[in-house]
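Missing here is one protein chain; the remaining ones are kept as they sit in the complex.
Up next, subunit A:
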Amino acid sequence: MALTSLEKLRILADAAKYDASCASSGAEKRTAKPGGIGSTTGSGICHSYTPDGRCVSLLKILLTNYCLFDCSYCINRRSSNVRRARFSVDEVVRLTLEFYKRNYIEGLFLSSGIIRSPDYTMEQMMLVAKQLRHQHGFAGYIHLKAIPEASPWLIEQAGLWADRLSVNVELASDISLKKLAPEKDKGSIRAAMGQMRERIVEAREERRSFAPAGQSTQMIVGADDVTDEAVLRTSSDLYSDFGLKRVYYSAFSPIPEASPVLPVKAAPLKRENRLYQADWLLRYYGFTVQEIAAGGEDGMLDLEIDPKLAWALKNRDRFPVDVNSADRELLLRVPGLGSRAVDKIIACRRHTRLRWDDVGRLSGGMKRAKAFLVTADHHPSHLTDRLDLRQRLAPPPRQLGLFE
């Protein structure tokens, strides 16, 4: 019996939900033209939150979850017994517009299983984007998941419609540090990313619009035994080699119809959270992968405390730092001080000498900062050397389970 539109939506939303890279950020500012609909704001908007705490920003669906391929971590792989559905191009276009008009979403995140051929699939996805832009004057956000096995000329066109393009790396270990990966798959993923990077950079220089929100990728953690350090090293390479806007980490979570080669247990969500924090330190706080890894043990991040605090505890000789004189780089390394607080501190310092209460108005992390920061009226003296500092700063130990 034919599926109803709603049944298809349920199946294809369910199949797409394991992709975390669905933010609507990074777009150029656009507004609707006369007769058109849609705008983008730059930082993106979360229109709702599901009980997993995740933001609902884009209509995140697959065009179809039929797939010729058989990737074991994927619920849509050929050999899984999951229910299948397929949307027509028109159905996706209509659904996107109707959702958008009610202010449910910022736009569309479209991915797909591979049917007929990678090229055919990619063409269908692009057709959705093209119709939205051309026929409906849609200026909202569009994220297309490119299919790395598709012919390169399709990517050359995808960027004309999409704000963001992405290809998922999926597993950190699949990426060799060497440029020339021997296996086709790794090669095609990196080739697609390299191609997108080149075009995005060129277009930006030439003030043309080509995937103006850049490209991103996702890695699943916990489906194999790769260390956090290796994951971060891969990210760091991806940021520098391909100019990625974001690397998303997705803690492996058990999927229905799991393949027998996968672990049945979910990776702790805490691990994903720590990886995001570490990623932030890499991009905005001047940390290297090596420094972050040194804060943990055996290449794994400390799950109990955040990676910046972990690093500081192992580098106590560099503290305390004087809030009134230390340079920006050093202040950024103080646990409890975020980059915004640091910028405010630096602006204030030009006009006044900061006391403890002053800093308290600039940062919410003073409890953590206490042992590491000197102010006009506060000196932590030997706090930094206390052996029980870690215990004092770590949250009370408890097992973070599946349902927190």
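Everything that follows uses one rule, which is that a residue touches a chain if its C-beta (ideal position, glycine included) is under 8 Å from a C-beta of that chain, and two chains touch if they have at least 3 such contacts; residues count from 1.
Criterion: contacts and distances are computed from a predicted model.
Matching "Phosphonate C-P lyase system protein PhnK", "Acyl-CoA dehydrogenase", "Cytochrome ubiquinol oxidase subunit I" or "Type-4 uracil-DNA glycosylase" against the UniProt entry of the left-out chain gives the name "Type-4 uracil-DNA glycosylase".
Considering the full assembly, A:S5 is the residue among A:S5, A:S339 or A:Q391 that touches the omitted chain.
Touching the missing chain, out of A:L3, A:C55 or A:L330, is residue A:C55. Mapped onto subunit A, the footprint of the missing chain covers residues 5-6, 9-11, 13-14, 16-18, 31-39, 41, 45-56, 59-60, 68-70, 78-81, 95, 98-99, 101-104, 114, 116-120, 130, 137, 140, 149-153, 156-157, 160, 198-199, 202-203, 205-206, 208, 210, 251, 253-260, 264-266, 269, 344, 347-348, 350-352, 354, 357-359, 361-362, 402-404.
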